[in-house]
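With one protein chain removed, the remaining protein chains of the complex are shown where they sit.
Chain naming follows the written order as A, B, C and D, and within any one chain the residues start at number 1.
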Amino acid sequence: MLSPHVPPSPAAAPHLSATGLACRRGNRLLFKGLAFEVAGGEIVWLRGRNGRGKTSLLRLAAGLARPEDGEILRDGVAASTSAVDRRFVFIGHANALKDDLSATESLQFLLRLHGRPCSAAAVQSALDRMGLQGRRTAAVRTLSQGQRRRVALARLAVEDEPSLWILDEPYDALDADGIERLNDLLLAHAARGGSVLLTSHLELDTVRLRPREIDLDRCA
Amino acid sequence: MLSPHVPPSPAAAPHLSATGLACRRGNRLLFKGLAFEVAGGEIVWLRGRNGRGKTSLLRLAAGLARPEDGEILRDGVAASTSAVDRRFVFIGHANALKDDLSATESLQFLLRLHGRPCSAAAVQSALDRMGLQGRRTAAVRTLSQGQRRRVALARLAVEDEPSLWILDEPYDALDADGIERLNDLLLAHAARGGSVLLTSHLELDTVRLRPREIDLDRCA
Amino acid sequence: MTERFRWFTFAAPARFHALAGRLIPWLWAAAAPLAAAGLYMGFFVAPTDAQQGESYRIIFIHVPAAWMSMVIYLAMAFWAAVGWMFNARMAFMLAHALAPTGALFTFLALWTGALWGKPAWGTWWVWDARLTSELILLFLYLGYIALVAAIDDVRRGDRAGALLAIVGAVNIPIIYFSVRWWNTLHQGATITMTAAPKMATTMLTAMLLMTFAFWAYTFAVVFMRARALVLERESHADWVRDLATRSRTREEQS
Amino acid sequence: MRDLFLAVYLRDLRLALRRRVETLMPVAFFVVTASLFPLGVGPEPQVLRQLAPGLAWVCALLAAMLSVSQLFASDFADGSLEQMLLTGRSAVVIAAAKSAAHWTLSGLPLIAAAPLLGLLFDVHRDALGALLVSLLLGTPVLSLLGAVGAALTLGLRSAGVLLLLLVLPLTIPALIFGTGAVAAVDAGLSPGGHFSILGALLILTALTAPVATAAALRISLE
Partner (left out) sequence: MRDLFLAVYLRDLRLALRRRVETLMPVAFFVVTASLFPLGVGPEPQVLRQLAPGLAWVCALLAAMLSVSQLFASDFADGSLEQMLLTGRSAVVIAAAKSAAHWTLSGLPLIAAAPLLGLLFDVHRDALGALLVSLLLGTPVLSLLGAVGAALTLGLRSAGVLLLLLVLPLTIPALIFGTGAVAAVDAGLSPGGHFSILGALLILTALTAPVATAAALRISLE
């Protein structure tokens, strides 16, 4: 219905584009006719009140669920196509860490899984960039909430391609220092032409990040 | 070592008082010699960076763990004494809701467990006060993160005694409306002489709540 | 209460460490000759059994080992209970130190019993009540050891293990009285407090010698293990650090 | 006290009923194991009839051990258990309620399914009766002891095996007297002695196990 201020379309296809998108959970239609684009170099802040459908939308974008109607393309291909060539990163509300593994091992597995560099040095520097120097070898079960979130986000520190990042409440449980570190990663990513689609109930640092907002409460 | 500005002691015993408190997790001493008090009518904001020991401290206060050293008294009795007469409320990071039950049933069970009024009307009005009118009968598994947090916090809406509330990251996953509703509950509680000890990485509404801060990074 | 509490909690480990250190050489010195004498009497002096021939001689290991397996469990449960009631670290360490030796003797009793079973009953194993309950005892020891080992947090491990040890103590009377409660293959008591012993004096002497040897061995090994535990757990305490510096200077002097 | 017991007990039943089919699990397990046996062992009725009571008891034991390991797991993971111990009311009551719910959901259906075994394996009337009574007296013991083990091993890395290792040995007496009762009937004797020992076992565990469970829960949550 309404496509919030679409940016001037860049040369390449946008990282994410949705048209006429509708999503149903159970028997409730969360939204319909939603259209938006996320282009390279953009940080897009998906807003909406509790239960509005932000998480559901992110899962559509990641291809973990199929839309009720309309289509959502990632790098020009339907998001739910399983054979995707172009890389992207999805970090959901769950941290995907294993209680019994150490922070290093957990992160290393995730990187190997996604075919990213996973040498000990790469993992170590990623953890360091999220400020986890002291707890690298601690079992995940002994980490505090915020430390776990940091380990999950450390995946972003090894990324070096201008790809799409889809982040569900990444600031959750982070302290001021953690927020700062995440912002650094986001800005570096945008600077290399990558794009970010994230949700957050916390006010973003609009001065540094200059995010474009999509407010589900107002559209659809 | 350092007791952050202790308030003028009220007539009754303080709701919470710690002296020489030390806490160990694994083989790391998180803090020692910590002393503080929480008196009736106060809202105390426990701060500290990720992994500083806030959650651990709240668990000591609730009596779920024993201190390594020193003592922590709740209403004048050692916090870990299991037979506590005076009521208090602890809401941890986990919501203590059951995926398969509805919001109403989950809340009702928690209220019954703690011997609070749990008539259908009481539960309904509590859920309404957290803005969950439309989702009362939905199974918890179908609720969004923020909606779940609201159900867990709705417990506070039935409390009517000037007791101690211990809340670990209560604002987690809440949107602006949810934060406002929680703040209303906290203020009403403080007004009736109750006290609140909470952690939050989100900046509190200091104008309305006027919280006293205890910063673990600075003391101990 | 507070006095006792303090003794158990703080004084005991240091004093125990010193006292046990002095006793251990004597205990070893007692265990070795007692065992030698007992084995000699059992295998060379005691007469051949009329019915079972030579195979019965396994009794000199089997019966003392079976006794020890039960006594050690009771001691373990006792110290666990003391530790629980008075929050005494030393008591937990003693319980912990007793378990492996108890498991060893239980295994020994089972093994020698099975070896004996082949000539006596024609089979290694039957599911009779005493044999089963002795097997349960082995499981209890192993369960205790595994449980304590599985818990990273020392305090939680101590208390959880103690609970198990106390609950498992019901098994001991079952083992002991099983031959009386069920009529089974296994032999009833031959040595009782009330009746006169039915066996030859040499056999009895040999058995008692072995029993004393096992007792001395148990004390020695358990003390050694407990001392190691004390040092490990109290490594941050002043007296352990003193001890370390003293032994280091002694090494340097020599 | 009573309302606390009922609150916890009824909630567990309700949770189980929400998963309708899941409540059939113990019965399914029982029937499947019992019907796999003739496949594996061969169909001679004489052998099978002799096997039946032992089979029923072993199934009951395994079904109890396997389901009890999850007794506190989900409450632990989602924070409910913490809340239960924070009521300031007796944790023993809560432990008893959880054990009772476990028995209602795993022991009772199994007893209800046992007559089926009579059909499948052609067990005599009297023996079947003795089997039912022995299960009725014995399965609560399994739930009560299982709860202690589950509480002790809560959140540990090797909870599964530890539970087996800790609890199974303790349940062997129930197994022995349970099958003993049936064997007595088969031999034309009275099973009364066995029943009274089972009853004594039940009373003993009912009095002590919930206390131990409550203590273990406190230790595990610390």
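Assume contacts are C-beta pairs under 8 Å (C-beta built on N, C-alpha and C of every residue); 3 or more make two chains touch, one makes a residue touch a chain.
Model, not experiment: these values are computed from the prediction.
**Student:** Among D:Leu145, D:Leu175, D:Leu198 or D:Ala215, which one touches the chain that has been omitted from the display?
**Tutor:** If we include the chain that is not displayed, D:Leu175 is the one touching it.
**Student:** Write down which of C:Ala12, C:Ala75, C:Ala146 or C:Val221 is the residue touching the left-out chain.
**Tutor:** Candidates C:Ala12, C:Ala75, C:Ala146 or C:Val221; residue touching the omitted chain: C:Ala146.
**Student:** So which of D:Val8, D:Met84, D:Ala114 or D:Leu162 would be touching the chain we can't see?
**Tutor:** D:Leu162
**Student:** Which residue from D:Leu36, D:Ala112, D:Leu189 or D:Leu207 sits in contact with the chain not drawn here?
**Tutor:** If we include the chain that is not displayed, D:Leu36 is the one touching it.
**Student:** Which residue from D:Gln50, D:Thr104 or D:Thr208 sits in contact with the chain not drawn here?
**Tutor:** The single option touching the absent chain is D:Gln50.
**Student:** In the full complex, which residues of chain A touch the absent chain?
**Tutor:** Looking at chain A, the ones touching the missing chain are residues 62-66, 82-85, 87, 90, 92-101, 105, 109-110, 112-115.
**Student:** Can you list, in ascending order, the chain D residues touching the missing chain?
**Tutor:** Residues 18-22, 24-25, 28-29, 32-33, 36-37, 39-42, 47, 50-51, 53-55, 57-58, 61-62, 66, 157-162, 164-165, 168, 172, 175-176, 179, 183 of chain D touch the chain absent from view.
Keep in mind that, in the parts below, only the chains that are shown with their structure count from here on.
**Student:** Roughly how far is chain A from chain D, centre to centre by C-alpha average, rounded to an integer in Å?
**Tutor:** One centre to the other, that is 47 Å.
**Student:** Measuring from the mean C-alpha position of chain A to the mean C-alpha position of chain C, what distance in angstrom results?
**Tutor:** 60
**Student:** Going by the contact rule already set, what residues in chain A reach two or more other chains?
**Tutor:** In chain A, no residue touches at least two other chains, as defined above.
**Student:** Any chance you could list the residues of chain C touching two or more other chains?
**Tutor:** As it turns out, chain C has residues touching two or more other chains at 153.
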